[in-house]
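A protein chain is absent from this complex, but the other protein chains hold their places.
To keep things simple, chains are lettered A and B as they appear, and every chain counts its residues starting from 1.
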Amino acid sequence: MFSLLILLLAAAPPDAEAILRQADKAVLGETSVYTLRMTVVRPGKGDRVVEMRGWKKGDTQGLVRYTSPPKERGTAYLRNGESTWLYLPSGEKVVRVGAKQNFGGGDFSNADIFRLSLVLDYTPTLAGEEEMEGQPCYKLELKAKDRSVAYDRVVYWVRSDGTFYPVRAEYYTIAGKKLKWLTASDVDLLGGRRRPTLLTMENALDAGARTTLRFLAIEDGVKLDETLFAPSALERGE
Amino acid sequence: MPTAWLRYPGGATLEMMRLLGIAFRNLTRAKRRNALSGGTMVLGSAALVLGSGLSDGIARQLTDNLVAVQTGHLLVLVRSDDFIPQNSPFDAYGQELIPGAEEMAHRIEAEGKAVGVARAVPYLHGRATAMAGSRSSPAGVIGIEPSREPELRAAFPSIAGRFLADGDDLSAYVAEPVARKLRLGVGDAVSFVVQTPKGGLNSMDAVVCGVFKKNAPWYDATFYVTLRAAQALFDGAGSGTNIKIELRDGSTSGAHRARDAVARMVGAPAGVPPRSRVRVETFDEAGRFSFSIIQANEAALTILSAFLFLAAGVGIVNAMLMSVHERTREIGTLRALGMRRGLVVRLFLLEGFALGVCAAVAGATLGGVLVLRLGSQGIPMNTMTLAWMAGGDALFPVLRATSVARAAGAIALLSTLAAAYPAFAASRLEPREALQHV
Partner (left out) sequence: MRLFVTLALRNLLRHKRRTFLTVAALTLGIGLMVLGRAWTAAMEHAVVDPAKDGTLGYVQVFAKDAAADEGGRISFIMPQNNYRLIAEPRRVIADILRVEPRLEAGLARLSIAALLSNGESSLEGILLGIDPDARPAVYPAIELREGRHFRAGENGILVNRGVARQLGLRVGDWVVALGNAADGRITAAKLHVTGVWVVHGLEAYEWGACFVDLAAVQELVDAGDRAGVLIFRQRDRSQAAAPIAASLNAYFARQRIDAQAYTWEEMGGPFIGGMLLTRFIANIMNAVMTIIVAAGVLNTALMSVFERTREVGTLRAFGAHRKRVLQLFLLEALFLGLFGAVGGSALGASLVSFFSRYGIPAFSEAQRYSYGGDRLFPRINWSDVSEVPALMMVVCILAALGPAVMAARKRPADALRYV
């Protein structure tokens, strides 16, 4: 009898927030250091490829530094609390930028890059289970907690096979128009565990425009010092 | 000519009429000279009417764009405390949403009748990125109540499709330059993406219901949608960025007088961002840009008219004096027959008046015909400079009854006044000397 109850409990679908939390940690851990390659694809123009190194501490602190191409080497973005900062070597000065401005000219915004976790801004509800990209997924409906959040609604598919890998996210405006969607794919062994290593953001308004983030190296659980995330530290080299 | 009435001391109306008739007949006696001085007055009054027509045309165009479309006579909007006017046409748009603007507009219209409010109409202006296919453009989106904006409709007539209608929440009325840039025609789809004042991203899809010929250069990238649609787009139900108020007394002084009363009605609503306030501005404050052009035109016209009058006046005096000189014997005869000095003066004054009236009417007609002709075709303002100056791609001179009456009246008055000195000179001629004049 008891075991039946446990079985039942185990078989009950997990609560939406729990799913979201798990999904948020699927790609990058609580604290990580990573290397990634961003490719911006624009119809009619050549692809733009940027490689960068990133540091993430929790959900509110993050730093990214470009390492290649040489023209952009040294460019850095910093998120600390509510502020986002930009440092360009040619500018030689750290300037504050907006969270909703696009990151590096691609389809990710600064907020997208630095808060790949959604649980802080959204209230999730479980909307069922369906297959997405050939995999069985939980479908979550995320509603923005207030009107200052960029995307009023996000539809989020997370693998229901226990891995909680995000598979797809669709971002909608207040009016319900799909602005862009994110696909997580290429699950691979990286930094000691398996995770999706390719994030593709496609622009719903400009056909053919998309940006991909491919993780080349990830190190989880690194101890990161607070001073790393101070704006004054941006100007100093790596 | 019966002589009995020559002895009358005063001037009864009937007598005046007879005198006037004589005056007119006298005019025809010296055709060439009167044609010349009359001709110059005809030219002068035609020039004045044309000048007024141009100036009125510019004023009307700018006023139509400014007062009727943007600011009304009084404008309610939110200004930040450190707002610095840029002397640009966009100064008139509020930077933030007025909370409850629709309801405020109804209240102002209902309660404001006592202080001279005729209408209060809200609208919403915001910046957006407009996208169609793979093209995009920064744009201004303005949400209006179509049935309450007849002046806007008249100021921006459609060259394809039709104007917005109430309830057309999915339609957009597009300016021709941005329609060309985004390759939009009637029936095509366009999307707007905006950042709402609160910070979220929002979007709207619309179908082009009409394309309008923009006249002023600063409306190049404008899309009109319904107020409802704009409120949804910028996430502000019931709000707007501006309330334009039409007053019964539309003069600057009237606006300034009504402003305080309206400001009290508006009060200080909650929900306004910090370091900003709801303000009520008069149209010459909010629309300094356009208003200043109108004023400059009027000043230029006034000063140049004054110059004209001065020079013309002297010429007319001269011509009148020559007339007196020529008719010395005739005047002597009249005086010998008993005509009093006063009557002589009156006769010449009336001749001056008669000439002036004829010339004024002829000149005003000539000028009026010219203005109407140009007003229907429009004078093309084909360089950017002229377009900024005139407030549009073409200048349509306007025939205003008051301007015509003013020009005609001024010429007639001038002619009469110019005849005063010669008239007195004539009256002082002693009959005996005059009759001897050869």
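Some observations on this one:
By our rule, contacts are C-beta pairs under 8 Å (C-beta built on N, C-alpha and C of every residue); 3 or more make two chains touch, one makes a residue touch a chain.
Given the structure is predicted, the values throughout are model-derived calculations rather than measurements.
For the chain left out of this panel, the touching residue among A:G91, A:G176, A:G208 or A:G221 is A:G91.
The chain not shown here is touched by just one of B:K113, B:R248, B:R264 or B:H325, and that residue is B:H325.
Taking the whole complex into account, chain A touches the unshown chain at residues 40, 42, 45-46, 48, 50, 72, 75, 86, 88, 90-97, 104-106. For chain B, the residues touching the absent chain in the complete assembly are 32-33, 36-37, 39-40, 43-44, 47, 50-51, 54, 58, 84, 86-88, 177-178, 180-181, 217, 220, 284, 288, 291-297, 299-301, 304-305, 307-308, 310-312, 314-315, 317-319, 321-322, 325-326, 383-386, 388-390.
Simple rule for what comes next: only the chains that are shown with their structure count from here on.
Chain B makes touch with chain A in their complex at residues 131, 134, 136, 191, 193, 195-196, 198-205, 232-233, 235.
Of all residues in chain A, those touching chain B in their complex are 43-44, 100, 144, 146-152, 173-175, 177, 179, 205-207.
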